[in-house]
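Note that this complex is displayed minus one protein chain, with the remaining chains in position.
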Amino acid sequence: MPEIDTLLSVENLSTHFFTQQGVVRAVQDVSFSVKKSRTFAVVGESGCGKSITALSIMRLVPEPQGKIVAGKINFGGRNLLDLSKKRMRAIRGNRIAMIFQEPMTSLNPVFTVGYQIEEAIRLHQHKSKSDARDLAIQALQQVRISDPKQRIKEYPHQMSGGMRQRVMIAMAISCKPELLIADEPTTALDVTIQAQILDLLDQLQKQSQMSVLLITHNLGIVAERAQDVAVMYASRIAELSDCKSLFDNPLHPYTQGLLKSLPRLGFTGKRLYTIPGIVPEPLRFPAGCKFHPRCPVGCNDKRCQTVEPQLRSLDNGRAVACWFAPGYERPDNPK
Amino acid sequence: MAAYIIRRLLYTIPIVFGVLLLTFILFTVVGGDISFEIAGKNATPETIREIREEYGFNKPLFLAWDSQFVRHFKDALTFNFGRALDREPVLDKIKRGVIPSLSLTVPIFFGEVVISVAIALFVAFLRGTVWDIVAVVLCVAGMSIPYLSFILFGQYFLAYKWGFFPVFFSPELSIPQYVALPVIIGIVTGLGSNVRFYRTVMLDEMRADYVRTAFAKGLDARRVLFRHVLKNAMIPILTTIVLAIPFLFLGSLLLERFFGIPGIGYLMVEAIGARDYFVINAMTYISAILFVIFNLITDICYALVDPRISLG
Partner (left out) sequence: MLTRGFHLADNTQTEFKPPKGVSLWQDGFRRLFRRPIAVICFAVIIFYFALAAFIYLAEIFHWQIGFTLWSQATGPSYQPPCRENIFGTDIFGFSVFRRMLYGAKTSITVALCASIISIGIGVPLGAVAGYFRGIVDEIIVWAYSTLSSIPYILLIMAFAVVLHDKTIAGFKLSGITSVYLAIGLTSWVDLCRLIRGETIKHKEREYILAAQSYGCTNSRIIFKHLLPNVFHIVIIIFSLQFVSFIHAEIILSFLGLGEADKPSWGAMINDARIELARGVWWQMVAATVAVFVISLALNVFGDALRDSLDPKLRVR
């Protein structure tokens, strides 16, 4: 059901890695939509496949071993997976941009910050050197870096972590993309800087109406900054919803477990709750529902042990993949 | 930056001292009293005594103002290497051998650098394809064949049997003529390990995070490799290249020996055969000094190329 204000829609995306030990199914059958001018968060534990999903959208999956084996990524009326390499390059950095987790290693240490920003501008907008320089200075101003004319000439190692992340953001927004993918942008930063960077992203979003796809493992960030969210577990989406509904009434046992694990003010019990067990290894996924060995509801259920629940839409615009979710077993077909 | 250079310069002093100490221990302490070798057979005791007087072998080793070590030290610093076993001043021998050696090693050096870097770049670009595997196999095979065999085969087939090149040096031949085959052999033998090393360096760089960022900006593979990766990869590559320069002066010992080229390497090989400590000592000292100098130059180049060092 494509809506008018859907910017990016991912349908049944599957990305696999072909290694010596076997096929690693990092992303399986993932579907969601990012609407215009909204922030969509993808949240999950390390290794659940959220980063690979983001890289798949950009078609930056590491080549020989990794391959997008199925699905569609609809953006601007085209399926990105059908585009030639040349056309995809024209989209990267231009209409869809991405920022990464480690700003120190993600910036080239031997080029100035200015050069790296100008490079993107000159590539996509074909500006002259001096125009590009001015635009780069503007971009630095937008990300609230003081004295941009001087900073332009500096190298990444001369800046603090927060500033480097701002530079990454400046590089990403320099061509005014419609979608910004942010892969754990604040994980490597101090908590106080985290808030600044997230505020900055909020402002930029409001200014330019750009959408943000936010990859994170931090539920707190999701609650504060995102409007829509997908919860991923072991390469699949467990639950898809708008934020408010998710936190008010989580449908999937995994989401419920996550929320239950969050420490709360006023908590007077003896022990913090944890979801028992650990995340399964991609080469040894359990049969049936991937979460069932750890699930309080489904661990002994025959169906949960043998049949994998697909992601199904519910009436209220939410979607969930759990046999026990209310409204899951509708007479009409899934999706 | 200036502070860095001064600090590095100061550090060379203990190293030079260490080298002198090492050569002294090696050639005088362990090597022992070589008066007999100098005198030759049928030497009378007076001759031996005279020789010992002349060379100072009768002085204490370390603890005196005119001890052997002090003399060794002074001689080295003034580049006074005395005479070889055949009584010719060592310095003269060395001077004679410099030109032939350089005319051999300089082309090898440049040829090798250019060709290895080019091949490594090419292979890194085509990584994962058949050419990459072929190249790696060839390199490993090349590294496994003994250097001597390369020279012998080359000399035997290309010069002796098929006559493309002269087999030995002779004074009538012009420099390019007698240098051509050894240069080719020298380049080919060195390619194996160099290409492998450069390839590894480049592949390691290609795995860096900033490469992912560059692709995310929309750059194509060529630009990413030749601009982003190369500049970073050149840092370790440059280090090894500059550090290889002092070895140029040593001449390629074996190549000179095989082809009869009268360079410094040939001199060394002769000296080893004759157990001529004076020549060997001089050569060791000179190459160490050169090495130290070029190490310094490398570090300075490094600081110039990598902004993290000079400004960090």
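Quick notes on this one:
Chains here go by letter, A and B, matching the order in which they are written, and residues are numbered from 1 within each.
Note that in this section a residue touches a chain if its C-beta (ideal position, glycine included) is under 8 Å from a C-beta of that chain, and two chains touch if they have at least 3 such contacts.
The structure displayed is predicted, hence computed values, not measured ones.
Of the listed positions A:Q21, A:S84 or A:T268, the one in contact with the omitted chain in the full complex is A:Q21. Considering B:L102, B:L203 or B:V269, the position touching the chain not shown turns out to be B:V269 (whole complex).
Where chain B meets the chain that is not shown, the touching residues are 14-15, 18-19, 21-23, 26-27, 30-32, 140-141, 143-149, 152-153, 156, 160, 246-247, 250, 253-254, 258, 268-269, 272-273, 275, 277, 280, 283-284, 287-288, 291-292, 295.
Methods note: only the chains that are shown with their structure count from here on.
Averaged C-alpha coordinates give centres for chain A and chain B that are 53 Å from one another. Against chain A, the residues of chain B that register as touching in their complex are 128, 208-210, 212-220, 228, 231-232, 235, 305-308, 311-312.
On chain A, the positions that touch chain B within their shared complex are 58, 60, 63-64, 89-94, 97-98, 100, 102, 105-111, 119-120, 123-124, 155, 157-158, 168, 171.
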